[in-house]
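Note that one protein chain is taken out, while the other chains of the complex remain in position.
We call the chains A, B, C and D, going by the order they appear; numbering starts again at 1 in every chain.
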Amino acid sequence: MITLKIDGKTVEVPENTTVLRAAEAAGITIPTLCDHPDLTPYGGCRLCVVEVKGYRLPMASCALPVSQDMEVITENPALAEARRGILELLLSDYYDQGYEDGLGGSNELLHWAEHYHIDLEQAMAKQPRYRVDSDPNPFVWVDMNKCILCTRCIRACADVQGRFVWSLAARGAHTQVVAGAGTTMLDARCESCGACVAYCPTGALNNKMSLHLGAADRKVTTTCTYCGVGCQLELNVKDDKVIRVTSNSDAAVNGMRLCVKGRYGYDFIHHPDRLTQPQVRKYLLDGTPRPPGRGEWVTVDWDTALDLTAAKLSACRDIYGSNSLGILCSAKCLNEENYLFNKFARQVIGTNNIDHCARL
Amino acid sequence: MSAHTTDNGYKEMARLAIEKHGTSPDALIPILLEVNQEYGYIPVKALTEIKKHLNAPVGDRLIQEGHLFSLASFYHMLSLKARGRHIVLFCESAPCHVTGGRAVWQALQEQLSLSAGETSPDGKWSLVTTSCLGACGVGPVVVIDEDMYGNVTPERLPEILSRYE
Amino acid sequence: MLIIGSNTTEQHPVFGTMIRQAVMHRGVKLVVADPRKIDITEFATLHLQLRPGTDIPLVNGLMNIILEKGWEDRDFILNRTEGFDEVRQTLEHYTPEHVAQLTGIPLEKLYEAAEILATNKPMAVMWAMGITQHIVGVNNVMDLANLQMMLGNLGVPGGGVNPLRGQNNVQGACDMGGLPNVYSGYQNVTLDASREKFEAAWGAQLSQTVGMTVTEMIPGIEEDKIHALYVLGEDPIVSDPNSSHIRKCMEECDLVILQEIFPSETSPYADILLPGASFAEKSGTFTNTERRVQMVHQAISPPGEARPDWWIIAEIARRVLAQGARQVQPAPYSGWEYENTSQIMDEVAALTPSYAGVSHARLERDPAGLHWPVKDAEHPGTPILHVGQFTRGKGHFMPVEHVPPAELPDEAYPMLLNTGRVLYHWHGGEMTRRSAGLLEIYSHAKIEINPEDARMLGLNGKRRVRVSSRRGSIEAHAWITDRVPTGMIFSNFHFPESSANELTIAALDPVAKIPEYKICAVRVEALD
Amino acid sequence: MTTIKSLADLDQLRQAALQNKQRQAETGDAWMTVDLSTPALASGASRTLKTILDYVAARKLEHVHVQQTANIGYDSLEPIVRVVIGGNPEVTYGKVTEAVAERILTEHLLGGKVVEEYRIEQLLAQLG
Partner (left out) sequence: MMEVKVINKRALVLVSDDSESRRLGSQELLQALRTEIDRCGLANEVDLNTIVDVGAKNLLPLVIIYPEAVVYGPVHPADAGRIVKEHLSQGRVIEEMIVPKHQLTGRIAWLAARSGALPAAQRIVLERAGRIDPESIEDYIIYDGYQALTKALTQMTPAQVIEELTISGLQGRGGAGFPTGKKWEIVASTSGSKKYVICNADESEPGTYKDRVILESDPHSIVEAMALAAYAIGADEGFIYIRGEYQLAQQRFQKAIEQAQALGLLGEHILGTDFSFHLHIHSGAGAYVCGEETALIESIEGKRGEPRSRPPYPTTHGLWGCPTLVNNVETLANVPPILRRSGEWYKKFGTPSSPGTKVYTIFGNVNLTGVFEVPMGITLREAISIYAKGMKNGAAFKLAQTGGSSGSLIPASLQDTPLDFAATRKAGVSLGSGALLIADENTCVVDLVKVLLNFFRFESCGKCTPCRIGTQRSYEILTRITQGQAELDALDELLKLADQMVRLSNCGLGQTAAVPIRDMLKHFRTEVEAHIQLGVCPTGVCPMRVEAPAAEEMQPLASA
């Protein structure tokens, strides 16, 4: 363990902890943009500079390992001025076209700009440098005018997804983030997991499906409906509609990770094909024999449908015996629902003919 | 060059370069330099071929075209754009600048009818600026292909350029 | 780590990313056994490109080498297991040379794999349907257990025989008694004690015989054994093997009740169609492949008149019980009056020892979820099974012999068909085909064909093929790729119009009744 | 060449090489040493070298040995060529273009007369 002083507070942290994390442990927030706890430290944006006794110049706390008896100051007028300067430089390369980005006009960059009382109007670039929506990926919106080259997308793709779609190209003033060999994301073997979007602090990468839908009213944490990993995700809800899916570092199984289906495969929920009314075949209502192909559908109310179902099931049971019925429950449904089906088959029908697609 | 720019050509080139330099990470830039030398630039197809040979995690990364592209666009001796038959390198650093480089640069652009980074339509010349080549004692310096010319003046240029077909 | 029969990065993408990171950042040595060059092989120290259906020879061969080299964990075998000698005898036939011949894996790779797997501890085995969807599925799994017991890799963190369950709540559906042989918590229906317990709880007489599996029920229609099917959120036409046969059976069924969120390929065969709620529209729990029980929270209301499935089933149950011949006595859990799923979970907990400590209130407090068994309200859950002791006491080695697949390529059907899923779609594709972006990226079925085969078949730039088996035929786009070896094609079943299951064979594992989706013989023709 | 194992080995090698040079000097042969450093090459040293080699070859001057060295430090006086004949003091020339090289060969090597105006001392004196 290493003991050091941050803003006068004595902090004890394990070796190889960064000053930034040590400050966090002490409840001190240091502004950052390029840093994220899930990602390899980068030390690029320089917003997190602190003063360290023995060093002539401010040090980037996100990349500085603690050392014994270090004395750190995280905020003072000189550092505030330095941060303001960094933000002004970043903003001088940042251009907002003014479209509704679904972030409610806020992102991490703008948050800190506001925190340090920067006049956005004056500080922002006066013209765009890149085409907006420059990648055809159906899920990821790319607007490099908002990119501050923090490389969180690059590191997210590498450190979280293990896919290496994004990288930096060129250098100096011409440095930019590109997909693959300057191709489209999909051509660069992007799996559209959206990790890059999840980690982007400026909205340069954004969720295309959610772009003009505004901010969510609330977020509901739930478990993904696709594979057996059981990822936790946040359904962002507005006007009783899911407008976005986000991930959260707190999720026990997956953290910020999600796959393309989990993050973007949610629009089936609102698909017009959804069944919204019980339907029964007309012949059942008419009490006539079943026509070939079972005949036409009739939309009915629940009572009709439920009564009919119950009547047909009990009739079948009573005529052919309990074991003439088969119950297929579902690996997509809740535990509670599957339990009820098991109870239904065994208690109500009296059969063990219950199965689901575990084998398929 | 055309024989090389077939898919098989790229494959063969990638194989040879890997054979020579290996697949460890420190071989990446030497491999790219080799390709650049072979083609005068680095075709994206060649990156794909190289990548195929490197497809095992290298340290904390899996080498994809993107990383190779990133390297190729970072290092100035590597080009991602096709170049002309002759590459004219002009040193634009301060030492050459104060000894008359500006005039030479003007003259070069005029005589080749090219701006920085351009290739002539007939594919003969590419004009490229470079930072210091370490021959400041004889600046201004122009390099054409492998030949370095020191103490260049606008007046000397036509004779120098005429040496190239 | 050994991944066998799992295309992890496409089927369980988030686990896939974790495995990638483990290789890159923790230096985990990864061996992937798969007939295809799936994506995760990029991260593998070694890729064993075995012939389909030769998992048992491979695993036996690896064990043979392990014994030859003396890498087995003698203490573990002695203290924790039984039946090792029989396995040892069986393994004698699986000499590395013989195994190399059967699997098509070069001898030196077998040795290399055995060394990696035996000398890096702990070693975890990850497997999925590539192991189970064979006529020898159960034996495949047992053989993997043999391997892990031999190496002492059970009951330790980072070890184990880890199945990656296909669907989100396949684990939960099994846990909850959605199986013909067990009640919730794997309480056997043929065991008097279990049956009596549930009879007492539910107030009804229960059947003593094991029921039919899905793969028996549907063909059972033809045999007049089954007259009615009540199907919840499943699409047997697409997901079951030999679709044309399924269609014929469904057509004949007297009564088909389908409870779904979308009209499916199965709905033309339904008589009653009940609109269910999607996962976003109801609350309850799912249990993931790690046995972790987690909350599902309702975020929005169901569309129109759609209702949560638990509500629908309870309504039907009440109505069925109200009429007809079957009597239910008053009992602690005989009723069907549920206001929410929390009450249902309380009933589950009361009747299911492994879920005894699970309640919604507890899960709300701890969003990380609980790994069952959770023995009571204070029990912390069980992330790792078999620590110190197996459930049954000693781990039992089961000798396993190679059985060739049910249908192998022949002159008429010279190619081998392997099936599975792709990243962008899921199962029958009911949901993913209704997601615009997913469909944009992956819009139609693609048949993976090796370039060499493509040349032999005269594809010659043509992109459409017809694939036929003894059971049916589909047309689809060809994806010429060296992901598949020569002689083998790969197809998915996400697109009804060209579903692989038109072709697959309904040959079943004798124990688990799992169809052999992974292997059948087909013929491929180029189309214009 | 055997490998070196000690200071004595190294010294032996050094002595042998020195003696070899000494013997060469005693023959009265001539050595022309051309600077082939980068500034030299940028100033046309490769052409100078070629001129010298061609001249020597054409006239079959077997007693003239051409060798290379590198940068002595006067970049603006490149190409620099050094001439030593037998045991005589060496003469260093600067700005040795092809034409100057021919003059040096003809006048100095064959004629025994130093081309004064291209002696490096002369060139340096002119500068200040």
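Following the convention adopted for this analysis, a contact is a pair of C-beta atoms (placed from the backbone, for glycine too) under 8 Å apart; a residue touches a chain by one contact, two chains touch by 3 or more.
Being a predicted model, the structure only gives us computed values, none of them experimental.
Although it is not drawn here, the omitted chain touches the following shown chains in the complete assembly: A, B, D.
For the chain left out of this panel, the touching residue among B:Ala17, B:Leu47, B:Leu78 or B:Val152 is B:Leu78.
Touching the missing chain, out of A:Lys9, A:His111 or A:Arg129, is residue A:Arg129. Seen from chain D, the chain kept out of the figure touches residues 1, 3-7, 10, 13-14, 17-18, 21, 25, 33, 35-39, 41, 67-77, 80, 84, 90, 92, 120-121, 124-125, 127-128.
Within chain A, the residues in touch with the undisplayed chain are 41-47, 49, 57-58, 60, 63-65, 67, 82, 85-86, 89-90, 92-93, 127, 129-131, 134-136, 144, 148-149, 168-176, 178-179, 182-184. Seen across the whole complex, the unshown chain contacts chain B at 24-30, 32-33, 58-59, 70-71, 73-78, 92-95, 97-99, 130-139, 146.
Keep in mind that, in the parts below, only the chains that are shown with their structure count from here on.
Separating the centre of chain B from that of chain C, both taken as means of CA atoms, is a distance of 54 Å.
Distance from the chain C centre to the chain D centre is 83 Å, each centre being the mean of its Cα atoms. One simple way to say how far apart two chains are is to compare their mean CA positions; for chain B and chain D this gives 35 Å.
With touch defined as above, residues shared between interfaces to two or more other chains in chain B number as follows: 60-62.
Each of residues 162 in chain A touches at least two other chains. Here chain B touches chain A in the complex through residues 44, 47-48, 60-70, 73-74, 80, going by the rule given at the top. On the side of chain A, the complex with chain C involves touching residues 138-139, 159-162, 186, 191-193, 208-209, 220-232, 235, 237, 240-242, 250-254, 257-262, 264-271, 273-281, 284, 290, 293-294, 297, 301-302, 305-320, 322-360.
Chain contact summary for the complex, chain C toward chain B: residues 20, 23-25, 42-43.
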